[in-house]
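The block that comes next holds subunit A.
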Amino acid sequence: MSRIVSITLQTNDDSRPIIEAITKDNPDAVAKYYPGMVKIDCEGRLVVKQETVEEILGREWDVQELQLSIVSIAGNVDEEDEYFELSWNL
Partner candidate 1 sequence: MAVISIGEYEFEPLDKEENFHGNRLTYINWENHLLFCSPVCLPLPADMPFAALVGEVLGGVYAKHPDFEKIKWDEVTWRLDGKDFSPDMEKSLGENGLTHKSLLRFWTQGLHGIAGSNS
Partner candidate 2 sequence: MAAKRKKKLGLKQRYSMLTRGLDWETSYQKMDDVFPYDNYEGIYIHDWEGWEDPFRLTMDAYWKFQSEKEKKLYAVIDSFAQNNGHLGITDARYVNAIKLFLTGVSPLEYQAARGFTHVGRQFRGVGPRVACQMQALDELRHVQTQVHSMSHYNKYFDGLHSAPHMHDNVWYLSVPKSFFDDARTAGPFEFLTSISFAFEYVLTNLLFVPFMSGAAFNGDMATVTFGFSAQSDEARHMTLGLEVIKFMLEQDERNVPIVQRWMDKWFWRGTRMLSLVAMMMDYMLPKRVMSWREAWDIYFTEAGGALFKDLERYGIKPPKYADIATKEAEHISHQAWHIFYNYTHAAAFHTWVPDKEELDWLSEKYPDTFDKYYRPRLEYLDKEEKAGRRFYNDTLPMLCQVCQIPMGFTDMDDPTTISFKVSEYKDDKYHTCSNGCKDIFDHEPMKYVQAWLPVHQIYQGNCGGSEMEDVLKWYKMNLGADNLDYNGSPDQKLWDEWQAHRTKV
């Protein structure tokens, strides 16, 4: 049985670099676009890395800025200064 973790973000200017970073850091992630939002699914585990978002954005980025564009999640959350991770216990 598949163990998809998932993050849904608004599709706006704030979230585009985050979406790009997620796709880069999680090669297995699949992004599905709906009106106004994108649902990114990944088997087992998915991570949002501060470093990658900052590289794309060209400025400092606080991981908690995710708060501004997150719509929904599925998975256990682990959050630190450097990353935001979703996972199921495998």
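Selection rule: all candidates are chains of the complex that A comes from, given by their letters.
The criterion applied here is as follows: contacts are C-beta pairs under 8 Å (C-beta built on N, C-alpha and C of every residue); 3 or more make two chains touch, one makes a residue touch a chain; residues count from 1.
Predicted model only: the values in this text are computed from it and were never measured.
A.B. asks: Taking the stated C-beta criterion, I'd like to know which one of 1 or 2 contacts subunit A in the complex.
C.D. replies: Per the touch definition, subunit A is in contact with 2.
A.B. asks: What part of subunit A is in contact with candidate 2 in the complex they form?
C.D. replies: For this pair, the touching residues of subunit A are 1-6, 8, 10, 34-37, 39, 54, 58-60, 64-65, 67-81, 88-89.
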